[in-house]
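Left out: one protein chain. Kept in place: all the others.
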Amino acid sequence: MRFFEYEAREIVKRAGIPVTDFGFTTDAAEARTIAERIGGPTVIKSQVLTGGRMKAGGVKFADTPEQAEAHAADILELEINGHMPRGVLVDPKADVKQEYYAGVVWDGTAKKPVILFSDMGGIDIEEVAEQHPDHVGRVHISNLLPISDYQAKECIAQTGVTGRALQRLTPIVRSLAQLFVDNDMVLAEINPLCEMKDGTFVALDAHMDMESEARGRHKGLLKDLGVGDDETRLAREPTDFELAGEEVDGADHRGVAGNVTEFDGNIGLVIGAGGGSLTLFDAVRAHGGEPANYCEIGGNPSVHKACGLAKLVLTKPGVDKIAVMMSIVSNTRVDIVARGVIKACLELGFDPAEKIAIFRIPGAWEEEGFKILEKYGIEYADRSVSMHEAARRAVVKITGPDAVAAAAEAGS
Amino acid sequence: MSILIGADTTFIVQGITGREAVNLTRECLDYGAGAKIVGGVTPGRKGRDVHGVPVYDTVAQCVEAHGGPIDGSVVTVPPAFTKDAVFEAIENAVKLIVVVTERIPRRDVAQMVELANMRGARIIGPNCLGVIVPDVVKMGGIGGPAKNAAQAYSAGPIGVISRSGGMTTEMSSTLTAAGLGQSTAVSIGGDAIIGSTYAELMPFFEADEQTEGIVIYTEPGGRMEAELSQWVVDNDCRMPIVAFMAGRFMDEMPGMSFGHAGTIVEGKEDTAAEKIARLADAGITVAEEISEIPEIMKSKLAAHVEHKPPPGVSVPAWVRGGSPL
Partner (left out) sequence: MRTDGIFIGIEVDDEALASEPRLAGHLSQVCPVDIYSEPSDGELEIVQRNVDECVLCRLCLEIAHLEVGENAVRVIKIYDGGAALE
C-alpha cells in the first residue's frame, strides 16, 4: 500500500531522519498560512499517487504566501493521470548543495532487504544503476540480526563518498533501513536526500510502500496518518463493478470470488483460481477475444457466491454470454459452481444454455457437475479439452469465428 | 526415485485441527502407500486425534512421542502464527517444511528462510500446496483427495515445479494424458519471497536418476526465472526444460497484482516478455499453450538422449518408438 509523499515524509520524520519544515493541506488558504510560517520562497506539490507530477504542472514555486495560495488553488483542481490530488504539500524552497539517493527494497533472490545508495540523487535510480553502476552501493541486511551502522556505512562508501558526508549520511541510511524493517515496507526511498548549502542533511522527498498483508500490525501508524481501513491505494481506483465484486465476495465467507477487475470487452468471465485465471485470461485474448472482466474463483465457493459473481458479470453492460472455466479443481467443486452459474441465469430470466458459452471445470465432483450441465443443455468440457481450447470455443461462440481466425493469422 | 520426500518420509501437520488441515491429513493418509503422519500440533488440544493421528501441544512432544527425528512438517496455521510455527519446527530439527498458509508478510517469510538456511532445513512455500511423488506419497493438499490426485498424476520421468498449486495439477494431468509421468511435482508457492525457487530445486532434480526433463509453470513478477536461466547455464543442466508462462496480459498493467501476491510487475525485468526472453536464452522452451508441453518435451527428450545420454538412465520406451501408454 503506497503512501502519499506527505505521509512518507511523516514516517521518515518519525524514524528520526531530518526533514524540512513542510506542511500538508487540502485548502488553498491554509497553504498561504503554511507559507507565511515558513517565511520565504516555497514549493507547492500536488499529493497524488502517480508519477509525472512535475511535467503535468503539479509542482510550482512561490515567492510569496499569496502566490503559494494561488498555486495551491490551481494544483488542488488539477487532475494528473486520472488522479485528483489528496491535497498539497507546502515545502520551503531548498538550497541544495548535493543530492543523494537512499533506498531499501526486497531482493527476492537473496530473500533479504537490500540497501541502495547513490551519490547521484534526484533522478531515477534504475537509470543510474544502468548508466553509472559504480555510483550505486548495495548491501544486504540480515532478517534475523539487528541492523548496524556499519552496513549503511559500507553501502555509502561503495560509491566513493567519504569524509563528513559519510559520517552524516550513515545514521540516516541506517534509520531508513530500520524503518523499512519495522514498518513492513516493500519500498522505502528518500530521493533526493540532500546536503544543503548550510551543511545540514535533509530528506527532501520520500516514497514508501507498505506490504498490504502487514497492515494489520501497523494500525497505530496508519491511524496517526489518517489512512482509512478501506483505502486500497491500488494503481487505479476500483470501479463500481469492482466494488460490487468485492461485495459478492464479502457477502459469504465460503470460498473466494476475488480480484474482480473490469475490462472493456464483451466476454464475461467466471474463471479461477490464481494461476488458472491468468492462463485463461491470456488464452481468451490469444484467440482474439476481449474479456469484459477478470476474476478468481476458488477455495470451494458456495452456490450463493458463484451465483452472485455470475449475475454480476452477466448484467455488466456489453456482456451477452459468460465463459465458466477453471484449471482442474481439487478443492472447489464442479457441481457447486455449475449450480451457481445456472442459478444466476435462471434468476435473471435467461436460458443457461444460451448464456453460458462454455463450462470447462474438470476435477472434484465432476460426475455430478456434468449431470447438471447436461440437464440444462450447456456446452461443457472435461480435462481432455485444454484450457486454451475451451477459451477458443468461448471466443468463437461469443465474438465469432472471424475474431479467432484473425488472431490465428496474427499469431502465426 | 523422487526428490524431497519418499515413501518413508515422516511428517507432522502443524495446525492439524483446522478445517483445511483435517482434509489435507485425510488426503495424505489415503494417497499412494499412505503418508507417515506421525503427529499433529494444535496448542491446547493434546490428547485428541485427527483421522487417527495423535495431536500434541508442541513439536517437541511429537518428536518425543515418535522417539526420533521427524523429517517434515506441513504448516497450516493462520498468518500471524506461521513464523512461530516454522521456527518451532526448525528448532526441533525438522528438515522439510511445507508452508500452506497464504498472506504472510514478506519479512516473516524471509526470517523463516534465513533460519532454515542456518539450520540446514528447507522450506517449500508459503502459499503452496506441497509436494507429490505420484503413486507413492503426497505432503500437502496437492492434487486434492487421493482419488482426484490419482487421476491427474502418474509416475514417470518429468519433474514439475510450479508457482501455482492448481496449475501443478493441470500440467501434470496433461503430461499424464500424453504418457509422460512425473518423478515429483512441487508447488512452490505464489508469493514474492518463497522458501525454494526453481533454481534452488534444480540440484535435487539434477541428482535424481528418475528425472529426465523438467516442466515449470511461471508468472510475471520477481526474478526467479532469471535465476533459473542462470543456473541452467552455469551448471550445464543435463535435462531439457519446458516452461509455460501465464499472465502475459499483466505486462500492460504495471503496479497491479493478479493471481498471486508475487505477480506484481515492478520493473522491466518482472514482465512476462522479459522472462520469456531470458528463459529462451538459456535454452528453455516456452510453450504457448499447456497442451503443447508434452510434445515439446518428447521432442526435446529425444534430441537430448541422442546427443547426451545421462549415465545410468535407460532410454524410455516411447523414445525408441514405442507407445507411451
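Note that the chains take the letters A and B in the order they are written out, and that residue 1 is the start of every chain.
Note that a residue touches a chain if its C-beta (ideal position, glycine included) is under 8 Å from a C-beta of that chain, and two chains touch if they have at least 3 such contacts.
These numbers come from a predicted model, not from an experiment.
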Inset, instruction - Kindly name the visible chains that come into contact with the excluded chain. - result: A
Legend entry - Contact partner of the left-out chain, one of A:S302, A:S327 or A:S386: A:S302
Inset, instruction - Just name the one of A:V136, A:L278 or A:I342 that touches the chain not displayed here. - result: A:I342
Legend entry - Sole residue of A:I17, A:V43, A:L187 or A:I372 that reaches the chain not shown, by the stated touch rule: A:I372
Inset, instruction - Tell me which residue among A:R32, A:H287 or A:R333 touches the hidden chain in the full complex. - result: A:R333
Inset, instruction - Since one chain isn't shown, list which residues of chain A touch it in the complete complex. - result: 302-304, 333, 335-336, 339, 342-343, 346, 365, 368, 371-372, 375
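By our rule, only the chains that are shown with their structure count from here on.
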Legend entry - For the chain B and chain A complex, residues of the former touching the latter: 79-80, 103-107, 109-111, 113-115, 118, 141, 143-145, 148-149, 152, 162-167, 169-170, 173-174, 177, 190, 192-193, 197, 217, 219, 222-224, 227, 244, 246-250, 253-256, 258-263, 267-268, 288-291
Legend entry - chain B contact footprint on chain A (complex, rising order): 106, 108-109, 111-113, 126, 142-144, 181, 184, 186, 211, 213-214, 216-217, 234-236, 259, 261, 272-279, 281-283, 285-286, 294, 296, 298, 326-331, 363-364, 383-384, 386-389
